[in-house]
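The other protein chains are all here in position, but one chain of the complex has been omitted.
Up next, chain A:
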Amino acid sequence: MSRPITAVKLVLLGEAAVGKSSLVLRFVSNDFQENKEPTIGAAFLTQRCVIGDQTIKFEIWDTAGQERFASLAPMYYRNAQCALVVYDVTKPASFIKARHWVKELHEQASPNIIIALVGNKCDLVEGEGNEQNRKVAKEEGEQLAQEENLVFFETSAKSGLNVKEVFIALGSKIPSNVQLNIQNDSATSANACNC
């Protein structure tokens, strides 16, 4: 028998075109597409990942970013154990939106949800003369993360920077297998099959 597998439901939230689907694509297929179609409703993907002595199977719900899709979101973050709230470091409005998502998750999602705040498209602000593209300072992200007790990373789905790291950081915060299953039994039956 292989190691026990822990299924972890993870949801991605954030404004349209900040790169949620691209982060997932990078994490799941180590690939990047220049022009990715917007996510309609939500997409679902899975990825396994060994963290320490446990294997985690991420069940990833990638949601649509446009404001009007927000009323669908609760359907997807229901029972989620982890969330990635993504913004684009070159778009200040996306950071405000991220703040709102964090608030909503704290209020509406599972009480123990582990949230990562992710500033994506870092590649656009790196290198000579590109620093002026940055519209959200790293410190702002860090501060929000501090206030709200979030994991924080700046990433690039394009270059791959920190993408795996985010997921691993979230995965390692998941309580150990046994505890998790006890929790889950009462919360949801969706993960029951994975043991």
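The rule is simple: a residue touches a chain if its C-beta (ideal position, glycine included) is under 8 Å from a C-beta of that chain, and two chains touch if they have at least 3 such contacts; residues count from 1.
Throughout what follows, contacts and distances are computed from a predicted model.
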Name per UniProt, for the chain absent here [options: "Ferritin", "GTPase activating protein for Ypt6", "Actin-like ATPase domain-containing protein" or "Vacuolar fusion protein MON1 homolog"]: "GTPase activating protein for Ypt6"
Per the touch definition above, residue among A:66, A:112 or A:172 touching the missing chain: A:66
Touch list for chain A against the chain that is not drawn: 16-17, 33-42, 44-46, 59, 61, 64-72, 74-76, 93, 96-97, 100, 103-104, 107-108, 188-190, 193
